[in-house]
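Missing here: one protein chain of the complex. Every other protein chain is in place.
The block that comes next holds chain A.
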């Protein structure tokens, strides 16, 4: 039963179970309508895009043994910058200008990542503290950008990022998938993945093997910042406004959870991009399911917690040994 031993077996099993629940509880699970797909499944995919993006960056950061708590704040800043600039456009529907602004927002986010990375790799501050700085200060920064207001925009090209469809699929999900492909290629087709895992697995051994860890560490925080910025744009485009308080609130915790569900250890080393994507979609599905099966809103967080506990227990070797160990069939090796 090697399939049972696969790290991703339980997350996938629980994801499938939740999706099956949704087939019964939702009015429409998936249909084709007005030239694009529609239904609960599509909502899940669309809704999971920001979390997938943030969790991707988080995966790389965690694989180096670090953590990025500032992703939610970066989302808020990115959305705020974009909305502020779009609001001042003569024609908010000018595609070229909106694209340029999107680029600016992502560059700003990457610069914030550079700040995090420098604090960690150059100054040598512990990642949790280094990124805590921007986590706290970032929301303030976003509020400064928006002058404490919620900025509303009326730009259909901007809204397309979150609500548009392309080839029957939600644009937001496609963006997330493009990011997944980009990161997979970047880490697995080059030696970046190996060097990341090496640095996370043992920084001192990596140094003596000639790996210059500083650049690599700075780079993952930059990627994390840029992806958080992109996630912030999707969030803000979805509500057509910049909300510095709510944007990306507590998303760092969901992202860390997605990474862990996906089988990447918090102490660094080996990471799994596919695992993270499954983890992120699982968390989003869970959120949708909770609403779908009519759990009272007061109890949703608790329900989510229970599922997470079950999931974590299923992944714990010690727990499995304790519970299933005694029923184990002695296959062994023929003597």
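Methods note: a contact is a pair of C-beta atoms (placed from the backbone, for glycine too) under 8 Å apart; a residue touches a chain by one contact, two chains touch by 3 or more; residues count from 1.
As a convention for this text, contacts and distances are computed from a predicted model.
Student: The chain that is not shown, which UniProt protein name from "Molybdopterin dehydrogenase", "Thiol-disulfide oxidoreductase ResA", "Cytochrome C oxidase subunit IV" or "Simple sugar transport system ATP-binding protein" does it carry?
Tutor: "Simple sugar transport system ATP-binding protein"
Student: Quick one: which of A:59, A:116, A:131 or A:198 touches the chain that's been left out?
Tutor: Of these options, the touching residue for the absent chain is A:198.
Student: To test your reading of the contact rule: which positions on chain A touch the chain that is missing from view?
Tutor: Missing-chain contacts on chain A: residues 189-192, 194-195, 197-198, 201-202, 204-212, 216, 269-270, 332-333, 335.
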